[in-house]
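What you see is the complex with one protein chain gone and the rest in place.
Let's look at subunit A:
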Amino acid sequence: MIQFDNVNKVYEGDVKAINNVDLTVPDGEMVILIGPSGCGKTTLLRMVNQLETISSGSILLNGEDVTTLDKIEMRRKIGYVIQSNGLFPNMTIEQNMMIVPQLLGWDRAKKRDRFNYLMDLIGLNPDEFKKRFPHELSGGQQQRIGVARALAADPPVMLMDEPFGALDPIIRARLQEEFLQIQREVKKTILFVSHDIDEAVKMGDKIVLLRDGEVMQYDTPAEILNHPKNEFVNEFVGSDRVLKSMSLYTVKDLYKAFTLKPNFESKDIRTINEDTSLRVAISMILNQEADQLVIEDNEGNNHGSLTMDLLEQFLHKEIKGQEG
């Protein structure tokens, strides 16, 4: 658990970089720090592992004030991933990944097992990559190694500073998916800096929206999108926020919300899988791929058909409904 307790950072000349931040990152959750450039999101992240000093207030890591901990020891217990992967060009992939275990004095067998496990986790062949060097790898592979390196000593807490920011959109999307999978397995407490609201909505259990070092809203993605607290949040999430919020729901959520009759008058009708996000469903309908889409679950059972009408009803019920 990471607790920010009335945290401030003031630079010389009274410039307030971080202003009275109070928030808690619960165990096993991924909290996204987001905001326009210069809002202090990276500074706030770096204050946790003491790469930046804290002017006043305190940051507690599992109940302990970070300033009272030994910096070096504490950092070895926190996974740290940065945007430009930060791999050491002079070391092999294996040496790179095992750097913290090496510092912690793990024996060889333990390091080898951990390396193989992590490589499997990120979907790279351990034997193939072991002796290779960072520059022989593609950007996506390098970033995977960067993430795996942060996981090497199995730290309970991870700090990730725009880990996928430098990748092209296709690779970024794939790494986001992969990392969500990994997180489901490892359940780390994660503070994650992003500048991309779509990424934040997709990845975060909760989102912290910052402006000028101040927390504008700290909520679940759905709350931020559906109930922006103020004009700034509203503007930041974008006027297509309803559409964005649809990516939080799947077709399954929709047919669970209504009682639909199976549709068997199958002439020339397209089907849609229940795990598809509603955002994709809307786009398929708007694209006029079909007037209605037959909902299919993973066993191939028919759950009725999805129409624009139904989507609108769902929108009112789920999103607008909560407002009233």
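The criterion applied here is as follows: a contact is a pair of C-beta atoms (placed from the backbone, for glycine too) under 8 Å apart; a residue touches a chain by one contact, two chains touch by 3 or more; residues count from 1.
Here, contacts and distances are computed from a predicted model.
**Student:** What is the missing chain called in its UniProt entry, if the choices are "Osmoprotectant transport system permease protein", "Response regulator", "Lipid II isoglutaminyl synthase (glutamine-hydrolyzing) subunit MurT" or "Major Facilitator Superfamily transporter"?
**Tutor:** "Osmoprotectant transport system permease protein"
**Student:** Which of these, A:37, A:53, A:68 or A:90, touches the one chain of the complex that we don't see?
**Tutor:** A:90
**Student:** Can you say which of A:2, A:47, A:66 or A:159 touches the chain missing from this structure?
**Tutor:** In the complete complex, the chain left out is touched by residue A:159.
**Student:** Touch as defined at the start, partner being the missing chain; which of A:4, A:80, A:115 or A:218 qualifies?
**Tutor:** Touches the omitted chain: A:80.
**Student:** Please output the residues of subunit A touching the missing chain, sorted low to high.
**Tutor:** Residues in contact with the chain left out: 46, 49, 51, 71-78, 80, 82-92, 99-100, 103, 133-136, 146, 149-150, 159.
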